[in-house]
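Dumping the structure here so I can ask a few things about it.
For this depiction, one protein chain was excluded, whereas all remaining protein chains were kept in their positions.
All chains are identified by letter, namely A, B and C, in their written order; residue positions are counted from 1 within each chain.
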Amino acid sequence: MFRETTVNTALVAILVAVPLVAQAAGEPFIITLATKVAIFAMAGVGLNIALGYGGLVSFGHAAFFGIGGYAAGILASHAQSYTPLMTWPFAIGGTQQMLIIWPVALAASGIAALVIGALSLRTSGVYFIMITLAFAQMVFYFAVSWPAYGGEDGLPIYVRDKFPGLNTLDPLQFFAVAFACFLLAVLVSVVLSRSRFGLALQGARQNVERVRAVGIDPYRLRLVAFVISGMITGLAGALYADLNRFVSPSMLSWQTSGEIMVFVILGGVGRHFGPLAGAALFILLEHELGSVSEYWQFLLGLLLLLVVLFAHGGLIGVLTRRPHRD
Amino acid sequence: MKMIKSTLAAVAMLAATTAAYAEPVKVGMITTLSGGGASLGIDARDGFMLAIKNSGNSDVEVVIEDDQQKPDVAVQLADKMIQSDKVDILTGIIWSNLAMAVVPAAVAQGKFYLSVNAAPSQLAGPGCDAHYFSISYQNDNLHEAAGAYAKEAGYKNMFILAPNYPAGKDSLSGFKRFYDGELAGEIYTQLGQTDYAAEIAQIRASGADGVFFFLPGGMGIAFMKQYAQSGVDTPLIGPAFSFDQNILQAVGDAALGVKNTANWSKDIDNEANKAFVESYQAEYGRLPSVYSSYGYDTANLMLSALDKASVSDADAFQKALEEADFDSVRGKFSFASNHHPIQDIYVREVVKEGDILTNKIVATAMTDRDNAYVGDCKM
Amino acid sequence: MTDPVLEIRKLTKRFGALTVSDGIDFDLRPGEIHALIGPNGAGKSTLIKQICGELHPDAGAILFSGRDLAGEGSVARARRGLARTFQVSSVAPEFTALQNVVLAVQGASGATFRFLRPALGDAALTGPARAFMERVGLSGRENVPASILSHGERRRLELAMALAMEPRVFLLDEPMAGLGPEGSQEMTAILSDLRHEAPILLVEHDMDAVFTLADRISVLVYGRIIATGTVDEIRANAEVQSAYLGDDA
Partner (left out) sequence: MSAALLIEQALNGLQFGVMLFLMAAGLTLIFGVMGLINLAHGSLYMVGAFACAAVATATGSFWLGLVASLVAAALAGAIMEIVVIRRLYRRDHLDQVLATFALILMFSEGTRWLFGSFPLYLDVPEILSGAVALPGGVQYPLYRLAIIVAGIGVAILLFLLIGRTRLGIQIRAGEADREMIAALGVDIKLLYTAVFALGAALAGFAGGLVGTIQSVQVGMGEPVLILAFVVIVIGGIGSIKGAFIGALLVGITDTLGRFLLPVFFGAFMNASDATAVGSALASMLIYILMALVLVVRPGGLYGAGT
């Protein structure tokens, strides 16, 4: 069939072409959809580092996605209401600058990943799946019941955060921001997977005993991978908050964790552009099936099931006829 | 890539008494049609579409999409409807958190938003907007009425509970706004909780003379069934949501005799209401719920304003809406200055008509009630 | 006489009622191959696992260069220079042979947390790795995935990985297992060369190989060392004859 690079190039080309065509055709909503694909794909790229390279089946990545989103939402809401974020020990105000919001989102989701990872990585297998789910549920319930930032109602941003030199309210320009972030995330994932760290991480996924025997501590490896993974997903969350101009606990729900996993697996686990293929297919299905039937989620489930059962290696695996990654 | 034609682009058929507008009006309806909360959205949609059909107006095109009760989906649908479908008016949202996600941005883009249900306090006070109208109520209204009724009925020591989320907190503060007796207890339950044994035990131990609860959807069904089994016989009072036509049958006899507050009931005596209940039953084969009535009123209000002004003339259209010149199924209906209704709120009791559980009005809790946020709205 | 590199004192390990290591005393001196033999279930692999830090003894001590290893995990012990091969070949199956050895070189270097430069583009890793592969006779197989190497090649790959650790002791758990006569001979030659690198604790069932290679032999039966001595001493030992060698000697 096709080489993986060919498929990847085609995917990226489509992702760029669709909004441009949509812009010309005066269909700005399609640009919004493409932006959503880029952002979800980026969340998937984050998860893929833990899941694909580290073999860590995290069922709690919604926690990082949501924490990134809330970092953006909280900073923006303070900036809009001109209230300080905190006054002690030193005064910090809100901001609407993406270039300040992003590092904060990265730091917040990174710290959360460090804490959750440090505890969760003591376990493995099903226990790991379940404990990551439990931590995400904890964060979810906290967000629902904590009144300061809207609780269940969520937190509106009203006006999209700013990026120097761009008008982020213009769909195409915001797409460009999201797309650039996505590409950067893929770049990080590619470089990481080929580095010494990535080699050891993938070795630990295949044979943890062997990695120990050559004197490498798998716990530290995995923790670092988990943190990087959480940070990338967190940054995607910050962008998603800006796309919707709104954050809410639904970003933290276990269904969101499930969906991020779906993007990765639909596209092909452990493939750099797998999450892009997965997210694009998912969003296409969501919108196309919705017009087929009110019960479109049934069809979505059926398709998903068929992919898991019969299409090994996900979409990219099918397109390249290579069920196993290189 | 062919994109997403609307799921149900419903165009009214009968062109009998059509008022021809300069150009067709496009309405975007974002509501919950799948998942656990679907029954509310379906009722609101059916009420809305029934009014349009009955009007025989063929110049209104309604684009309907399912928000899955997810705020992010609702936001994206709003973007789609505004950018691609080029709708003039948005409506349909059931849940406050979804409304908070969609409404501020939509009205900021100059669109009109007519609420068929959700009306959070943020949109009634400082966040009010000239283009935003709530046809249902202000979220606190039914809770306030319950408080007023509890005071009126002589309750002195009430136990109150609601889920731990903003609407739940608004509910209890709304109740306390008009109730001035003692509180035997005040509990916030978990959102989506299904077992209320622990709370019922506390009610039993508290010695309260009445219980006010706000538990929408499945939570209320579970609470009432369990309450009926508990042997506690302290009277229950709640807003209409847990006693509405769409869930009463699931609660069963456990709900019999419970007092609830509502701004609509199928036995409100006026022509518009009779016609509504009759044609709704004929069209869909079931009794309408409060959500059906809100949907129906919303469509009729919109049609009445369209008859007077074009949507493209925003100021004129806003004025026409403000006049509320339509036959509400609630009888008298007008708007307060913050675009929320001034209306009577009733106390209903759950009764059995044949095999069917339903409500009948037993008292009026509040007359010409506006809302607590009128003064905060600078419009 | 030189001090032993590895010294085991009164090591005891129980699984419930079963005592798998029963007061074992054992040592390994510089430059020697010390074979550990015994019937199946005698507790040989359990002993190896305790030395590696995978299992913790109930009593007794393991000294490495005179230092008690108690409390150190398997990773720390590997860093100290305890290089190990497994009874059943244990490699990263999706990696190529070269990647496997690079992983070992990288482990020995102690610099794993480097995130930018591609590992396979780093001559400081691939250079030594290729050299080690050559030493075990795997030249030309660098880019073959480990999962499709032959059984014998995988055993040698493991050995290359052990070599890459720049070890101070080799712990080899049945390196001849499943190799067939020709493979065993090759492996014997490689091991005999290996002793110049570091002393070897050799657990092995292949008696020809043991008698060819070993400087000393210890016999483990039911968790106890019943005899330790030179090849000739062990051959002559009546207790060993009856307990173990009786059948096939």
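Basically, a contact is a pair of C-beta atoms (placed from the backbone, for glycine too) under 8 Å apart; a residue touches a chain by one contact, two chains touch by 3 or more.
This structure is a prediction, so every number in the text was calculated from the model and none was measured.
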Contact set of the excluded chain (shown chains only): A, B
Residue touching the undisplayed chain, where the options are B:250, B:309, B:342 or B:374: B:250
Contact partner of the left-out chain, one of B:24, B:110 or B:192: B:192
Among A:102, A:135, A:163 or A:182, residue touching the chain not depicted: A:135
Chain not shown: contacting residue from A:119, A:166, A:187 or A:292: A:119
Chain B, residues in touch with the chain not shown (by the definition above): 34-36, 38-39, 42, 164, 169, 186-190, 192, 194-195, 197-199, 201-202, 204-205, 217-219, 221-222, 225-226, 228-232, 246-247, 249-254
Residue ranges of chain A at the interface with the undisplayed chain: 51, 57, 59, 119-120, 122-127, 129-131, 133-135, 137-138, 141-142, 144-147, 254, 258, 261-262, 265, 269, 295-298, 300-305, 308-309
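Basically, only the chains that are shown with their structure count from here on.
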Geometric centre distance via CA averages, chain C-chain B, whole Å: 75
Distance from chain C to chain A - Cα centre to Cα centre, in angstrom: 44
Chain A and chain B, separation of their C-alpha mean positions in angstrom: 35
In the complex with chain A, residue positions of chain C that touch it: 52, 74-75, 78-79, 83-84, 86, 90-95, 99-100, 102-104, 106-108, 110-122, 125, 161, 164-165
Footprint of chain A on chain B - complex, ascending: 1, 3-7, 33-34, 65-66, 70-72, 75-76, 79-80, 83-84, 96-97, 100-101, 104-105, 108, 120, 164-167, 169, 188, 190-191
Chain C-touching residues of chain A, taken from the complex the two chains share: 191-192, 194-200, 202-203, 206-207, 209-217, 220-221, 224, 324
